[in-house]
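Dropping a structure here in structure tokens format, bear with me for questions.
Complex shown without one protein chain; remaining protein chains in place.
Take a look at chain A:
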Amino acid sequence: MLELDAITKVFRKRGPFGGGRSTVALDRISVRIGDGRTLGVIGESGSGKSTLARIALRMIAPDSGTVRFGGRDITRVSGKALRDFRRKVQPVFQDSAGALDPRMTIARILREPLMLRGDVPRAEWSKRITDILTAIDLSPALRDRYPRQLSGGQRQRIGIARALLMEPEILILDEPVSALDVSVQANVLNLLRDLQRDRGLSYLFIGHDLSIAEYFCDDILVLHNGVQKDFADAETLFRDPKDDYTRTLLAAMPRQL
């Protein structure tokens, strides 16, 4: 279980003569991702949702507040303790092409997590890679291809496979389907759901699309300019939004005729 408690992050832009402006990216945000659950963080660009993802991954540290993982405070750990934590929380990025090293074959890309884990014998790597490709509904024959030879949906699946090879507890899904065709979006979301059920994963889903969040998330946090506007389970949020901003978002959702 990952808990973010009263997280504040301010970005300062220094001017040429000292001083300068600061932007409050996150203002005392508290959320928790329960085991096997999906928390959606919804907001427009600039709302701070990606900053929250980066803090959950401990790619950056918050200015104040605490990050707890399994009850342990990991807000300011570094070195080996930080690397140990990171293994358990893996990212899936929006830009599936940028997330894969273009010079490496799929097999080499998928070998990287196994290498970095260091607890899987080399003799098993090939089998693990075949297994994970099967688990994400891709042909093991793709292992010799380069990322540019795959479709966006296939690349995103490879990104998910790489994360899964770390055997994480939590996936941070940063707009995982925003760059994909609508027909492919549903495939990838369904795959993520199946994986969650089979492997007991927890998800932090970052997005801007409420209709996807309604379908995909258990709990939803609505962010606007770094401020928490609403936080409830999906059903409650859609039935009874607390905040005007959430109502505006809901009103903007396309309705089925």
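By definition in this document, contacts are C-beta pairs under 8 Å (C-beta built on N, C-alpha and C of every residue); 3 or more make two chains touch, one makes a residue touch a chain; residues count from 1.
Just so it is clear, contacts and distances are computed from a predicted model.
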item: Among "Arsenosugar biosynthesis radical SAM protein ArsS", "Acyl carrier protein", "Peptide/nickel transport system permease protein" or "Planctomycete cytochrome C", the UniProt name of the subunit that does not appear here; value: "Peptide/nickel transport system permease protein"
item: Residue, one of A:40, A:65, A:91 or A:176, that touches the chain absent here; value: A:91
item: Touch with the omitted chain, as defined above, among A:49, A:162 or A:224; value: A:162
item: Contact residue for the chain not shown (choose from A:99, A:177 or A:237); value: A:99
item: Residues in chain A touching the chain absent from view; value: 57, 59, 83-84, 86-87, 89-91, 93, 95, 98-103, 112-113, 116-117, 159, 162-163, 166
